[in-house]
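There's a structure below that I have some questions on.
Left out: one protein chain. Kept in place: all the others.
== subunit A ==
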Amino acid sequence: MAIDFQRVAPRTQRARVGRKRSIWLRIHIDPWLLSILVLLISFGLVVLYSASGMSVSTTMAQASRMGVALLGAIAIAQFSPVTLFRWTPVAYGAGLLMLVAVEIMGDIGMGAQRWLEIGPLRFQPSELMKIAMPMMLAAYLHRRPLPPTWRDLLVCGVIVGVPVLLIARQPDLGTSLLVTCAAVFVILLAGLSWKFILTLVVMAGGAMPLLWINMHDYQRQRVLTFLNPESDPLGAGWNIIQSKTAIGSGGLEGKGWGLGTQSQLEFLPERHTDFIVAVLGEEFGLIGMCTILILYLLLVSRGLVMANNAQDTYGRLLAGSIVLTFFIYVFVNIGMVSGILPVVGVPLPLVSYGGTSSVTLMAGFGILMSIHTHRRLLTH
């Protein structure tokens, strides 16, 4: 273990051992990551204020929620990766159990069910899985020599497959795909051979018709609507037509804050949740869209740097997966709102109004900071 330490702790790390390091590292905060997060959240609040129809209460609610989530992230960062590693199987197991519980309750006759109510709390187990899944995979691969062997992949397949299927049955196709993404990123970063990746991609392509057959009617409808929104302009196609119109009419500079007609006159549905980026596009134009994209890219870059600086496999894989999954959220949301992806219920991270997903995301960034700022290493 000592050997590991000397070998892995790079010079850069050691060079940073000084006054600067001692301040931030002692409170386990990455100043870069935190600043970009705060910038993003602030920009998001500005957009939300307009998107909520100048609702101070909505904006304040979101601000305090983000503040709490940020504090939560800092709190999580205080735990060392060792602790996280130890609790990984527990988190995964608990998530799995709760998914099963949801499944059973759904069977009992409540129809589509994503929530689990424990006393006064409503809890979405699939959200926990978004974090627990990459943790579990990273923990498993951490113990294995890399690149992963066929047997490792098989185990990974089971670890991923069971919860993903349970989530897909809820039915929550969007989340199950995102959880799969998080898992796939762990495996890819672990050094899965390109040949294998290629095979997987081809297989995934071949599995598309299978997916189609197993989809619910409303899911199929979403895909069809995506392919041809004009077929039902007042019904299913309404959202996407209105969001494209909002973004397109924004032009280069936008119509101005609070002056977007599509958003302010309520032509744009779900304008402060999933479709908030259309408000941004309409009121701040291409310049605003590029600004927020740059902020996201900065966040992702900083995340990738932090992942590369992680000192063990668990941290690296987990951090890398969290960062890449985060970008997938961004891509899927902007992609669906601008009409290049079908509409799935993915909010714009850190900007869309709502609690659950921001808590999960912030927890992810907390883990990222924990991995980055704790020097103690895991045993193999």
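Methods note: contacts are C-beta pairs under 8 Å (C-beta built on N, C-alpha and C of every residue); 3 or more make two chains touch, one makes a residue touch a chain; residues count from 1.
Operating definition for what follows: contacts and distances are computed from a predicted model.
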**Asked** Given the options "Periplasmic binding protein", "Peptidoglycan D,D-transpeptidase MrdA", "Carbohydrate ABC transporter permease" or "4Fe-4S dicluster domain-containing protein", which would UniProt use as the protein name of the unshown chain?
**Response** "Peptidoglycan D,D-transpeptidase MrdA"
**Request:** Give the residue, chosen from A:Val68, A:Leu116 or A:Leu293, that touches the chain omitted from the document.
**Result:** A:Leu293
**Item:** Candidates A:Phe85, A:Phe226, A:Phe327 or A:Phe365 - the one touching the absent chain
**Value:** A:Phe327
**Sole contact to the chain not displayed, among A:Gln221, A:Thr245 or A:Thr356** = A:Thr245
**Item:** For subunit A, residues in touch with the removed chain
**Value:** 4, 7-8, 145-147, 149, 185, 188-191, 234, 242, 244-252, 261-262, 265-267, 281-282, 285-286, 289-290, 293, 296-297, 300-301, 304, 307-308, 313, 316-317, 320, 324, 327, 331, 334-335, 338-340, 380
